[in-house]
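Here's a structure for you.
Of the protein chains in this complex, all but one are displayed in their positions.
Here the chain labels run A and B in written order, and each chain numbers its own residues starting at 1.
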Amino acid sequence: MNKNSSNIMALAPNTSNKRETVCIFGTGDFGRALGHKMIQSGYPVVYGSRSTQISSLVPRDAEVLSHAEAAQKAAIIIIAIQRQHYNFLIPLAEILRGKVLVDISNNLKLNQYPESNAEYLAQLLPGSRVVKAFNTVSAWALQSGTLDASRQVFVCGDDVEAKQMVMNIVRALGLTPLDKGSLLAAQEIENYPLQLFPMWKLPIFLSLGLTAFFFLYCLALDVIYTYIYEKNNFSFFIAITIPNRVCPVMALILLALVYLPGIFAAIIQLYRGTKYRRFPDWLDKWMLCRKQLGLIALAFASLHVVFTLVTPMRAFVNWRISKGIISQALNNKTEPLNITNAWISDTYLSLGILGFFLFVLLGITSLPSVSNNVNWREFRFVQSKLGYLALILSTAHTLVYGGKWFLSPSAYKWYLPNIYMLSLVVPCAVLVVKFVLIFPCVDKPLTQIRQGWERNPKHSE
Amino acid sequence: MNKNSSNIMALAPNTSNKRETVCIFGTGDFGRALGHKMIQSGYPVVYGSRSTQISSLVPRDAEVLSHAEAAQKAAIIIIAIQRQHYNFLIPLAEILRGKVLVDISNNLKLNQYPESNAEYLAQLLPGSRVVKAFNTVSAWALQSGTLDASRQVFVCGDDVEAKQMVMNIVRALGLTPLDKGSLLAAQEIENYPLQLFPMWKLPIFLSLGLTAFFFLYCLALDVIYTYIYEKNNFSFFIAITIPNRVCPVMALILLALVYLPGIFAAIIQLYRGTKYRRFPDWLDKWMLCRKQLGLIALAFASLHVVFTLVTPMRAFVNWRISKGIISQALNNKTEPLNITNAWISDTYLSLGILGFFLFVLLGITSLPSVSNNVNWREFRFVQSKLGYLALILSTAHTLVYGGKWFLSPSAYKWYLPNIYMLSLVVPCAVLVVKFVLIFPCVDKPLTQIRQGWERNPKHSE
Partner (left out) sequence: MNKNSSNIMALAPNTSNKRETVCIFGTGDFGRALGHKMIQSGYPVVYGSRSTQISSLVPRDAEVLSHAEAAQKAAIIIIAIQRQHYNFLIPLAEILRGKVLVDISNNLKLNQYPESNAEYLAQLLPGSRVVKAFNTVSAWALQSGTLDASRQVFVCGDDVEAKQMVMNIVRALGLTPLDKGSLLAAQEIENYPLQLFPMWKLPIFLSLGLTAFFFLYCLALDVIYTYIYEKNNFSFFIAITIPNRVCPVMALILLALVYLPGIFAAIIQLYRGTKYRRFPDWLDKWMLCRKQLGLIALAFASLHVVFTLVTPMRAFVNWRISKGIISQALNNKTEPLNITNAWISDTYLSLGILGFFLFVLLGITSLPSVSNNVNWREFRFVQSKLGYLALILSTAHTLVYGGKWFLSPSAYKWYLPNIYMLSLVVPCAVLVVKFVLIFPCVDKPLTQIRQGWERNPKHSE
C-alpha cells in the first residue's frame, strides 16, 4: 500500500479523474436535479441564468452567473430551457461557437413541431456542436437515485467527439449511454418518453371488449339461466368457473387472430399477382400488432391453466365429487372404468398441455433479448411453424373437450350456442384456409410472388 | 405554433432532414424491395442497370440509368447483385473511387467462398469504401413491414465514416444498426442468416432419440405387458401416463449430461497434469452445447410438472380414487393415516418442487439479457453451485419416489428394470464422481492445474 502511494506521488499532477466544469442554462426543475447529480458525481457546475436572484434554488456548491459568463467557463453547456425560449441563445452565438450544447428538452405531445428540438437548436446555432441527451430520464428519478430500469440515456449528434464527451458524463452519473447515431435520430428520441405502450392500445381494447362480451354471455347462460329455470344459485361461478370459460375462449380467438392477417395477406397477394403494392391500412396495422395479440393470448392461456389447476381445491368441486362417490356407495355399486371417458379426458388434457407448452415457447422467443439472438430464418421457423402447431393443438384441445356439446340439445340454452362453439369459428376458419394455401397449386404461385415475380408487370405503386 | 413556423422560415435553407440520393445496382427482388422502402423513408433512389428495359419492375419514383451514370449521382451505392457478377464492377473502378459501396449479398451455404463477399468486393475495388449491411434482413420482411423481431442490421466496414453513413440509412428505415467492427466481421455476418439453430441440432436429435426409446420402453411395459398378462386395456396411458414417465426421466438424464462433460474435463486434466492441451473434439462439442441440453431438460421438467398437476383432473385417477373410497365405505372401515406414506409423499413432492424451482432459476439466468448482466463469478456461482443443487434435489426426488420399486420383484416385468432405475444411472454416477472430485486431495491439484500449474512442464501443444 505504501509502495503504491509513493507511485502515485511520482505521477504527473494532472490526474485524469478531475472532472471538467459543466455549464447549465436554466434553473428549472430538471436543470437543478441534473446539477445536483453532477455535483454529487464530482463535476463543478456553473449555472447560466437571466438573474442571480433565484440562485437560492440551485445547489449550494454551484456558481450562478449570467449566460455569457457561465458559457465561457465550460466546454459543455446543458440547455435546460424550453424550446420556445431557444431564440434568446442567438445573441450568444459567438460565445457558443464550438461549444457542445446538450439539448435535453421534451415536448408535450408526439411530433409537436416539424423538426426535433435538437435539430432546431442546431439550425439556430450552426457554429455549435449540438448533442441530444438526457430527455428520457426523469428529474424525479435523478433526484431520488431510483433509476432501476431507466438507466438508458439515448444520445445522438453529428459531432462524434462532442457525443463522446456527453456520453462520458452520462457514464459518470451512473447511467448507460446508448448512441443512436446522428442528429436525425433526435425526433425519435424526443418522441420516445411520450409513448405509453402505443402498440398495445388496439390489442388491449379489443381484448377488453371481447372479454366483457363473453363474460356477460356466460353469466347469462350459466348463472342466470340456471337460476331461472333450475332454481340453482350458482352465483359463485363468477369467481372461477366463468373466468375459466372466458380465458380459454379468448386465448384461442386471439391466437387465431395472430395468424388471420397472414392469411388475408396471402389471399390479397394471390389476387393482385404482385407483392409490390402496399396492403390496405387496416391490414398493415393488424400485422404490426400481431406480437401483442399473441402475448395477450398467452396471458389468457396462462390464466386458464392456473384456473384449471386449482379445480380440485374448490369447495364446489369437492362437494360434487363426494356426492357422486357417496351415492355410488349408498347404492352399493362401483361403476367400472369407462375407457372412452378416460381416453377423452386424457387426450384433451394432453393436447392442452402440449399446445400451452409450445405457446410459452413462442412467448419466450418473443422476449427482446432472445429474438435479437435468432436470425430471420430461425424466427420464421419458431413463429410460423411452431405457432401454427400451437394453434392446431389448442383447437384440437377445444374440439375434444367441447365436442360432445355440439350434438346435445341441452347445450343450446335460449337457443344460443355454447361459448365453445363460438370460440372455434375463427381458429377453424384460419386452419382450413391455411390448409388450402399449402396445396402446391396455390403455394407455388404465392412463393413466386413473394420472390418478386409479378403476374402483370407494370410500374408498381 | 405560428411563432414556431416563423422560426423555421428564418432558418438556413438546407434542412438537415433532406435525404441524400442513394444508388442501387441491380433490380432483383431485394434491390427493388430496398428501393421501395427507401423511397417510403424519403430517400431519392436511382437504379444502375445494364438496360433500362426492365425499368418497369422498379418503384415508380426511382430513376433508372446506366451503372456509370447512376453511380455518379450518389455517394452511397448499394450492390444488389450476386458475387459471381462482381467482376463487371472493375471497369467502373474510377467512378466508384471514394464511394461507399454497401455489400448486401448472401451466400447459399456456410463458408461457400474462402473470403467473405464484402472482403472480395473490397479487394476488387481497393479505392472504394466497402460496408457490409442489410444481408440479415429479408426482402419479404422489408416489403410487408413486419419486422417484429429482425430489426437488427449488422454493419461492418473498415471506414468509420462510411459505416456511419450506412448506419444512418439503416436507422432512417426504422431498423436497428449493430456495429460489428471492421470488414473482418463480414464472414460471420454472411454466415449468420444461413444458420438454423446450429447449436441446437445435436441436443435436439439426442433428445428425440432418447424420448422415442423411453416411450417405446414404457409402452411395452405399461400397456402391452398389462394387456397380455393382466387383460387390462390401459391404451389411454399413451396420452398422459407414459409422457409423464418419459418427461421426468429425460429431464433428469439431460440435466446429468450437462454436468458430465465437466467431470470428464476434470479427470482428463488430472490425468494429463496440465490444462494447456485441448480436450478431445467430442468433449469440446459436448461442452459447447451444455446450455442447450440444460434448456431441453428444463422443457421436459416443465412438461412433467404440468402433466403431474393435472393428475387429479383425469377420469382414470378419479375412478381409481372413488373405487378405493367406496370399497372402504362398503367394508365399513376407515384406514388410519399412514405416517410413513405421508412422509414419503410430502418429501418427494417437496424435493421435486425445490429442484424444479432451482432449475427454472437456472433457465432464467441463461436468458441472454440476464446472463449479460452477471459477471463470470456470479455466472459460475449460479450455473455450478445452484446447478449441482438442482441435480441433487432432482435425483433425491426420483430416489424417494421410485425407491420402493428397487426391491420389489413385480417391478421387473419381462426381467427389464423399471424406467426409474434407468434414469438414475447417469445422475448418480455424476454425483458420486463429483463428490470424489471435491475431496481436498483431488481438488487441490485440480485447482493448481486450472491456475496454470503443470505437472510435467514442457512446450505444450
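Following the convention adopted for this analysis, contacts are C-beta pairs under 8 Å (C-beta built on N, C-alpha and C of every residue); 3 or more make two chains touch, one makes a residue touch a chain.
If you're wondering where the values come from, they're calculated on a predicted model, not measured in any experiment.
Asker: Have a look at B:40, B:226 or B:366 and name the one touching the chain we're not showing.
Answerer: B:366
Asker: Looking at the whole complex, which of A:50, A:171 or A:333 touches the chain that is not displayed?
Answerer: The missing chain is touched by A:171.
Asker: For the chain left out of this view, which of A:59, A:273, A:417 or A:445 touches it?
Answerer: Once the missing chain is taken into account, the touching residue is A:59.
Asker: Any idea which of B:183, B:242 or B:315 touches the chain not displayed?
Answerer: Checking the options B:183, B:242 or B:315, the one contacting the hidden chain is B:183.
Asker: Touching the hidden chain in the full complex, which residues of subunit A are there? Just list them.
Answerer: So the residues of subunit A touching the unseen chain are 3-4, 7-8, 11-12, 15-17, 28-29, 32-33, 36, 56-57, 59-60, 136-141, 143-146, 148-150, 152, 164, 167-168, 171-172, 177, 192-197, 233, 235-236, 239-241, 243, 299, 302-303, 306-307, 309-310, 312-316, 318-319, 322-323, 325-327, 329-330, 367-370, 372.
Asker: Mind listing the subunit B residues that contact the chain we can't see here?
Answerer: 84, 87, 113-115, 119-120, 122-124, 126, 160, 180-185, 265, 275-276, 279, 284, 287-288, 290-291, 305, 308-309, 311-312, 321, 324-326, 328-329, 332, 334-335, 337-339, 341-347, 349-350, 353, 356-357, 360-361, 365-379, 381, 383, 450-452, 454, 457-461
Going forward, only the chains that are shown with their structure count from here on.
Asker: Per the centroid of Cα atoms for each chain, what is the distance between subunit A and subunit B, given in Å?
Answerer: About 22 Å separates the centre of subunit A from that of subunit B.
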